[in-house]
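Supplied in structure tokens, the structure appears directly below.
A protein chain is absent from this complex, but the other protein chains hold their places.
Moving on, here comes subunit A:
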């Protein structure tokens, strides 16, 4: 029985990128459907009635929502290849903890930087550096968060790389100077074809964020 896989997504979404990378890693063919978040499709509203958000993975007609939950679902269904989580329960829990940390912290603080100005922006930047310092601490001297190869935590964080140029430009700082280990990690991970092909161009994301800022009256 052929699998029918559909992904409802929005190209600059870091959350959607996680799913795209996971699908690419597993070599799964799928239909990509771009959503207009200002005019959400009936399909999206039907498949994610609670949050009405992307990404949504629709597998043989059944929806799975929330990017990290989708990634784990993909890992469990297509378990015969390219594992995305470790097999050891403790390492899995450790990976889930850090992916959860990325989820809870990175998006909000990044958003604070590009949607605010003045004191609020400076406060956002301070928090951003603290969070990334914590992540650098967790990375340590390992090439990836998953140790020898990339894993769940790497996947949860790498999409933010495509937003770094936008964040550092609007935030008026230099990402490589402030978080050298993270940038080095990201560049290492980008050597993977599945990641390089999936992440949108940083300049394109920057233009998108610029348009959003105009809409918020920040430009």
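Keep this in mind: contacts are C-beta pairs under 8 Å (C-beta built on N, C-alpha and C of every residue); 3 or more make two chains touch, one makes a residue touch a chain; residues count from 1.
As a working rule, contacts and distances are computed from a predicted model.
Peer 1: Just by its UniProt name, which of "Exosome complex component RRP45", "Interferon omega-1-like", "glutathione transferase" or "C2H2-type domain-containing protein" is the chain not shown in this complex?
Peer 2: Cross-referencing UniProt, the chain left out corresponds to "glutathione transferase".
Peer 1: Taking the full complex into account, find the residue in A:40, A:96 or A:181 that is in contact with the omitted chain.
Peer 2: The missing chain is touched by A:96.
Peer 1: Kindly state which of the options A:13, A:72 or A:162 is in contact with the chain not pictured.
Peer 2: Counting the whole complex, the residue in contact with the absent chain is A:72.
Peer 1: In the full complex, which residues of subunit A touch the absent chain?
Peer 2: 50, 59, 62, 64-66, 69-70, 72-73, 76-77, 89-90, 92-94, 96-97, 100-101, 134
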